[in-house]
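As you look at this complex, bear in mind that one protein chain is not there, while each of the others sits in place.
Moving on to chain A:
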Amino acid sequence: MAIDHVHDLQFVYKKILDSMSRPGKIASLQTLAGRNDYNLQMLDATLLTIMTLLDREVTFHVLMDNGQNLPEKISEYTLATHTTIDKADFVIVLKGTPETAITNAMAQCKKGSLIDPHASATWIIESAFSDVHEGELMLTGPGIKDQTKLQTALTPAVWQARNVCVAEYPLGIDLMLTDEGLQVVCIPRTTKVDMMEVE
């Protein structure tokens, strides 16, 4: 069964909305498993997120093209325009992108201005994550009652680079992580991410 662009994408949006308003809350898109009949080299959760948010009014940048002409294909499916990292509304990071590529791109991407803080980049990053184990990240801030713990496959250097991006609130970037298990978790710029000591 193909993706229903009205009802399935509304379902995905509602999940993302919930996760964005409750940072660190993992949203499962498992009920849409098997709907993806696009031949794109990316995780199903990434594809669903892109289909939900991208259209011809926005631009995107695929951080490290995996040689499958992904930017062209995303453009064809969503009508969004591929552009350079410093202009992109959405930055897409595929699984296996090296840490330095991410941290360099975070330094260059749009963070909005004090007049228009919303003119910033939203990152869609493929990365494993869970809240089952003793989390390495401690999240606090709006949307979180007390605190939330999260474990991700992103390196401490990436989180440090992210924390630098959001240091001058309201400027900053908002993250959406997608994983192989059709899950999405969001970390907006308001969330304070503390790395805990790993023993």
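Note that in this section a residue touches a chain if its C-beta (ideal position, glycine included) is under 8 Å from a C-beta of that chain, and two chains touch if they have at least 3 such contacts; residues count from 1.
Keep in mind that, in the parts below, contacts and distances are computed from a predicted model.
Student: Looking at what's absent rather than what's present, what does UniProt name the missing chain, "Carbon-phosphorus lyase complex subunit PhnJ", "FAD-dependent oxidoreductase", "Dipeptide/oligopeptide/nickel ABC transporter ATP-binding protein" or "DAGKc domain-containing protein"?
Tutor: The chain we cannot see is recorded in UniProt as "Carbon-phosphorus lyase complex subunit PhnJ".
Student: One chain is left out of this view; which of A:Ile3, A:Ile16, A:Val62 or A:Val193 touches it in the full complex?
Tutor: A:Ile16
Student: Just one of A:His61, A:Lys110 or A:Arg189 touches the chain that is missing; which is it?
Tutor: A:Arg189
Student: Tell me where the left-out chain touches chain A, residue by residue.
Tutor: Within chain A, the residues that touch the unshown chain are 5-7, 9-11, 13-14, 16-18, 20-22, 52-58, 113-118, 122, 142-145, 169-170, 172, 174, 188-190.
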